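What follows is a short report on a single structure.
Missing here is one protein chain; the remaining ones are kept as they sit in the complex.
Here the chain labels run A and B in written order, and each chain numbers its own residues starting at 1.
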Amino acid sequence: MAVVDRQGPIADKWTHVADDAPMAAGQSVIVSFARLKNEHNSLFSAAGAVGVEIGGDANLDELEPFLPRLGVVVIRMNTMRDGRLFSLGRLLRDRHKYTADMRAAGDLIPDQVLFLLRCGFTSFEVKDNFPIDSLKRSVAAYTNWYQRAGDRAARVAELRQGSTS
Amino acid sequence: MAQAKPAKAEIKILTANRLRNGETVYYTAAGEWSPYVTQAKVAATPEEIEALTKIGAAAYAANLVVDVAVIDIVPGGEVKPAHIREIIRATGPTVRSDLNKSVAP
Partner (left out) sequence: MYIYDKFDHAITQERVNEFSQQVARRLVGELSEEQFRPLRLMNGLYLQLHAYMLRVAIPYGTLSSKQMHKLADIAKKYDRDYGHFTTRQNIQYNWIKLEQVPEILAELASVEMHANQTSGNCIRNVTADQFAGVAGDEVEDPRIISEVIRQWSTFHPEFSFLPRKFKIAVTGAVKDRAAIQYHDIGIQIVKNDAGEIGYAVYVGGGMGRTPVVAPLINPFVRREDLLSYLETCLRVYNLHGRRDNIYKARIKILVRDLGPDEYRRQVDEMWPMTKAAGVDVPAGEVARIEAFFAPPAYEKVSEPVAAYADAKAKNPAFARWIQTNLHPHKVPGYGAVTISLKPIGGIPGDASSAQMHAIADLADKYSLGELRVTHVQNLVLPNVKQADLFAVYQELVKIGFADANIGLASDIIACPGLDYCALANARSIPVAQDLSKRFGSLDRQHEIGPLQIKISGCINACGHHHAGHIGILGVDKAGQELYQITLGGAGDEKASIGQLMGPGFTGEDIGGAVEKVVNTYLGLRQSPTETFIEAYRRVGPAPFKESLYGRR
């Protein structure tokens, strides 16, 4: 397992900690939403940093109160075809105003990273043999877009104002 | 004493489409993929069918072919698929006789 951003592999300080596993003080831990709800007081005081992992069914309204103190939200999908990820990312950013690292996890391919970036994701948990060359090419595939999305990039419609051809 | 006859005779061949061009192909006794259904290697025992299945899975994993299937054929004589779908795959659309495919070289 590796973690990448749009440019390639990045150092990852986070450790996934199972619900019944102990954790060392000062560790940067990613816990389940259930554990976060049950142990948030001790987690936020003992851990170095806290992140949470959620699935496609997560209730984001319930998560919202914790968001300002989280260092990463990992959204995991079981298959690359489960596109709820994209909308959940938009909601976390736009509705719940989450601003820290948002990480997609699951059976991702480089071609999806491009769209995930546009939906507000910032890092990606991928397999070790993830093709970095393809990732770099894929995220640079397009200069402009037709629609406004989570990255707030200017749209073609706006760029056309003042353009003559 | 005569052996008990299986409930249903199972005679099968291995078919797929070539990855790079989509052509309908059949696995032959020579270990190649041929567009001609009559060249297909016939499997008549559970062991032979199992062997074909494994060959198909390996060829899929090696990115040579896609849509791999072990299909029924009509017993006896020249190889002929049992189901209408597979007959059409082997011989071409029934509505364009000019585009019919040959079943043998």
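Criterion: contacts are C-beta pairs under 8 Å (C-beta built on N, C-alpha and C of every residue); 3 or more make two chains touch, one makes a residue touch a chain.
Because the structure is predicted, anything quoted here is derived from the model rather than measured.
For subunit B, the residues in touch with the chain missing from this view are 17, 19-24, 60, 62-63, 66-67, 82-85, 88-89, 92-96, 99, 101. Contact residues of subunit A toward the unshown chain are 80-88, 90-91, 94-95, 109, 111-112, 114-116, 118-119, 131, 134, 137-138, 141-150, 156-161, 163, 165.
Convention: only the chains that are shown with their structure count from here on.
Rounded to a whole number, the gap between the C-alpha centres of subunit A and subunit B is 46 angstrom.
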